[in-house]
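What you see is the complex with one protein chain gone and the rest in place.
Let's look at chain A:
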Amino acid sequence: MFKFLGITCEQANEICNKAQYNEANFTEKLKLNWHLLVCKVCTLYSKQNNTLTKVYKIKANECRKQKFCLNNKEKELLKEEMKKTSLQ
């Protein structure tokens, strides 16, 4: 009856990764959860994957605050190069 829910561990991993971004659809989530009920290894993988996602989110928050700029010397050099190019 529930044969359509059967997936391999590899497929469960793929869905689990997609689910980290909330982009697994309803059927995929159903298949994943069904698989996790019967597979302890994938349950551990899934738990560890959630931990990694938390770590990546902390990194993402940090990166959002960062602003990258060119220094004045680099800007002056760029202006000179542009002048040369426009004269050619």
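Note that contacts are C-beta pairs under 8 Å (C-beta built on N, C-alpha and C of every residue); 3 or more make two chains touch, one makes a residue touch a chain; residues count from 1.
Keep this in mind: contacts and distances are computed from a predicted model.
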Undisplayed chain, where the name is taken from the UniProt record, one of "RNA polymerase sigma-70 factor (ECF subfamily)", "Iron chelate uptake ABC transporter family permease subunit", "NADH-quinone oxidoreductase subunit J" or "Zinc-finger domain-containing protein": "RNA polymerase sigma-70 factor (ECF subfamily)"
Touch list for chain A against the chain that is not drawn: 7-11, 13-14, 17-18, 20-21, 23, 41, 44-45, 48-49, 51-52, 54-56, 58-60, 62-63, 67-70, 74-75, 78-79, 81-82, 85-86
